[in-house]
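See structure below.
Missing here: one protein chain of the complex. Every other protein chain is in place.
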């Protein structure tokens, strides 16, 4: 393998593709060989024609890849050869598409990091419950490692296939995971999540139209969200014990998450501190914010993670109301998407997991 | 009294003062006689020097009123005379200030609509619990009617003194009130509230600095908020049954509220419909949004109430998680502030409660 | 005709339709009989299903109108009958569509207020220069009055057909018009315009996608804009004397305009004051802001007109650079669109031109 990881991106036009590119164009150990598109008008164009921020940072051009279309047979075959010659590839295609493409990639023997929702759930029944249909490749599910390094660091190091978590699932899991470290604790958690507009992807629609999306605090997926399936799996919680309501808020990047937790017994603050610290010991991107004195940075806020791979977490006790609150804030496109993917890649190839990602300093003046 | 209500505003420089002015300058039945300020530099200046949007809409000038300062003795006495000659006055001063001014106004015999938090709670113990000190005028508390027409319409009609609700309390109460109409229902409700920056008032601070407030989804008052006291009072709930966490989101105007409700027995959707409809029958500003088909306007969203006196409410059932959700959205400066005040005034003086307020058509393109 | 103006809107789903509805649903002298749509899915639906802010304000339902489609023959004929029974109709359809529909409406004898660009230019050559094709109905152009009351008040009172100005043209004309009142002045004006996202209409696209439109200061139509044709016509300026560059800025509503003016002779400040005052004497919606002391409201700012029909104008002298600056700020959907239309209607039917529009108080906290 040497010092350089040869890689490429399948599906580079959407926001996941963009987010992967923003990290990879400056990753010191990566040689980025190809980025694919399904849009014929982009084939052969510089990636910065689609992602103008990358002008001056990459001279890569889009390759067309449409495996189902025989008129692109040659391009498709060339791409598969490039995949075969790579150490790892990133799938940046939408959920539901990865599963239609993956067979050809599996045959190449190359490692795969999939950012879609297709291989995140190990239990086909859970997939069916949340996605409303049978998983077409249930036998593959066990071969994928859930790409959240904070929970699966060692497995990721040895993984061949990674399924990166969703942004909302990352936020819910990071906020709630420490609770599972507390002994003799039975709890019920109801999450409320506030998200930025980039979470919905790059496809224009009325809901994403600037004049309509600006200024909203808008409930959506109010009873449930597909990402809840991942929380059920990772925190090992039954339906009655975990629920979520989603709100769109007027920002572009960010996920803010609060979990309202009711427990079978009183919990002390020092138990929470101990649980959060032990849960994230050795996790360089997790920052605990639970300062009771208030002020800037005392609790997780999307403002302080934007543009970075940090996952900020925190908690509070509301004794009057018999409640624990757990909190998290992430950038949906980094820690909730491409950041997890690159962090996993770093681990898979024996690099420091912070490589390149630590250079992405969040600025609270970005938005 | 005749057809015209003579009135004036004590404290017209802050956002409540602004919001009152925006309604009153075009109220067909109101003669606005004075607006006071504590800033000497504004004394005698047109109100539009402070509120530039009002240029061309009012030629009123600020009067100075500083009752504690003997050097303004003449101005202070003139103001009290104007109060005496008015039918009703609005107090737009901050919480904690109304109580220091009110004695002089009570002596005039004029009706009072106070927008501060000083007289909202009937129980001095509740005041002490939330405001951390004894109420200085506990004997007055019983004389004030809580100015939320949807719950106290008949009392308001006959009221002499009104204490207008807070914006967050209005949102929580409007969302939760229908639950109290359901028979044999015992419930616990945990609110999450998302607010715009204008809620914090017009005083600049680091937290309100544009570069620092933009792009936040920021927890604050995360364990509790003073407005919870009003919810305890109005919904008659003990501390263990009602809690709240607040989040600042990147908008100027608006309060979005979700209450996660856990009940002592299963509740059916038709019970909820019945409860919401009966709770708000005859309330022209309450709009129920609980359309399960989704799409624009299916649930309460700050986007659709901004600039208006509407209070949008809604609900959903999440059987999997054993939860009911209740929702509301208001404009914090109208239905959460000046709108309630003017609606109360309309009722007190025998006008249709929608007078002037119905002309304030929300636009979902305001922000 | 009586006290009530019978009217209807052709094309009520876009933002012009929305803006017209927001004014008309509360206009005291208007009976709004119909609103049409081309979307079959909306036919028979409440207007608030498309414009959720209007819930509770109107029980009107959309009528389908697709004159070119014989399968809607009955609906089309019914609509024409409604037009015939109306005093005036508003065309809220896109530019290029009005001209395809108008013949049928002309036959009804009903007055027409068109908000599109189709009939704004009296000179077919000017139309061809800016729209790149021959006008299909050049003989009609002379029958339309340019619906900017500040320049054509008397003509509008007697008009049968009104072509409402564009938003950018309104801003440029209001800023520059006073210069034409100064004697012996020859000038060249180069405008820069900053616009909100609602100006581009309700059709989603990549450019209007929230994540892509937020945070931009983006040049577009940088060499010229079609609205410049109207400025050429109204200010009687040849191409070399007037130019414009457009910038999209991160707001929803508003047009801010600066004109950099170079003149054949020095101009004194008092000449400017005189010109601006005389140009807009008797124009209730024009507010002059040219206060040299600075501070809020000293110059035109979109913040202070949002949601209203005000057109704020101003000027400054920069002797060092040998330049005059003229400025304007409007809400593109009110003074730049529906507001002009309703103001014209008021004039056409003998009402005070401020009817209903003065109730729309701008708030500087809307966005």
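Order of writing sets the labels: A, B and C. Residues in every chain begin at 1.
Following the convention adopted for this analysis, contacts are C-beta pairs under 8 Å (C-beta built on N, C-alpha and C of every residue); 3 or more make two chains touch, one makes a residue touch a chain.
Being a predicted model, the structure only gives us computed values, none of them experimental.
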item: Chains on display which the left-out chain touches in the complete complex; value: A, B, C
item: Absent-chain contact - pick from C:50, C:199 or C:367; value: C:367
item: Missing-chain contacts mapped onto chain C; value: 190, 192, 194, 206-207, 211-212, 214-220, 222-224, 239-240, 242-243, 245, 247, 249-251, 254, 256, 258, 260, 262, 294, 296, 299-303, 306, 314, 316-318, 320-323, 325, 327, 329, 364-367
item: Chain B, residues in touch with the chain not shown (by the definition above); value: 15, 196-198, 202, 204-206, 208-215, 252, 367
item: Contact footprint on chain A, counting only the chain that is left out; value: 15, 18, 22-23, 25-26, 48-57, 198, 252-253, 284-285, 287, 289, 296-297, 301, 303-308, 310, 333, 358-367
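The rule is simple: only the chains that are shown with their structure count from here on.
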item: Farthest chain relative to chain C (centres taken as mean CA coordinates); value: A
item: Interchain centroid distance [CA atoms averaged], chain A/chain C, Å; value: 45
item: Inter-centroid spacing, chain B versus chain A (mean Cα positions, whole Å); value: 40
item: Residues of chain A touching at least two other chains; value: 206, 211-212, 214-215, 367
